[in-house]
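With one protein chain withheld, the remaining protein chains of the complex are depicted in position.
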Amino acid sequence: MEVPILKHGPYLIASVQAALSDAALLELRDELVEQVGKFRARGVVLDVTVLDVMDSFTTRTLRAIAHMIRLRGAETVVVGIGPEVAFAMVQLGLTLEGVETALDLEGGLGVLEQRAKGGGDRGR
Amino acid sequence: MADEIRVPIDSEADIVTARQQGRDLAAQIGFSGSDLTLIATAISEVARNIVAYAKRGEILLSHTNQGSKRGIVVVARDEGPGIPDIALAMQDGHSTSRGLGLGLPGARRLMDEFDIVSQVGKGTTIVMKKWAQPHG
Partner (left out) sequence: MRKKSEERTATQPTGEAASALVSELVAHFREKREVLRRQWVEQMTAKGLLAGLTPQETEVESIVIYDTCIACLETGKYDGAQTYATKLAERSVLRGMTTEQAIGGLLTLRDVYGRSLFERYQRDVARLSAALDVYEPVANRILSIVALGFIEEREKVVRQQQEAIRELSTPVLQVRAGLLILPIIGMIDTQRARQLTEQLLRAIRSNRAGVVVIDITGVPAVDSKVANHLLQTVEAARLMGASVIVSGLSPQIAQTLVTIGVDLSKIKAVSDLQGAIDDADRLLGYQVITTERRGSRSHEPRVE
């Protein structure tokens, strides 16, 4: 498995290590969904800092991941989208609608914890 | 700098190769950090298009000069089914496959010049160019 998935309390942290092929991304999706079920995780932080390009397929798949994980009762936060990548994405018209985002790992865990405390929607 | 780099596109795994090669060449030409990402993303989209519709094709990367401006040229070529209505395909929001379908119009937005020629039954050729901002 190219992307290591770590358990952090009630949450899972998946850090992408290198550019992912389509197949690898789909594999990650399946792996995450399975692990969420196995550990009854309440949230997932998906760190994509390493990805220098987020194209339409990657974006679609991330949304699918968030959706499938939500069906298992957990929330997904995508972190690590850098300025250049964010800019390219909006130029391309790609949105991560329905997916929470944060700056980095710390921020991502913060979002999950706030949700757990009943912080609810961050007003975005 | 190599004259022309050819990246055969036979499977989705080649998409990553094409955009990484594109990024490397663009860096050599002297594009800024954010432009590198834009170029790599545009290459990713057109390469993805080849895989999705034509199954196989190629990406040709080269550099060009116009006066004191330097630029990158990306040619995406396939012998796939071709696009029957190019105007429609280039419209924002158009999609013939599941998902966002933002490939071609999106790629055009990211680059400075974008030309597409397609013939049903023969194939499609896309030529995209981006110019580097002069230093300073």
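First chain written, first letter: the chains are A and B, and each begins at residue 1.
As a convention for this text, a contact is a pair of C-beta atoms (placed from the backbone, for glycine too) under 8 Å apart; a residue touches a chain by one contact, two chains touch by 3 or more.
Keep in mind that this is a model prediction, so the values were computed, not measured.
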Footprint left on chain A by the chain that the document does not show: 79, 81-83, 85-87, 89-91, 95-96, 101-104, 107-108, 111, 122-124
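Note that only the chains that are shown with their structure count from here on.
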Centre distance in Å when chain A and chain B are each reduced to the mean of their C-alpha atoms: 27
Residues of chain A defined as touching chain B within the complex: 19-23, 52-57, 59-60, 83-85, 87-89, 91-94
Contacting residues of chain B [partner chain A, same complex]: 12-13, 15-16, 19-20, 23, 33-34, 36-38, 40-41, 44-45, 48, 92, 99-103, 105-107, 109-110
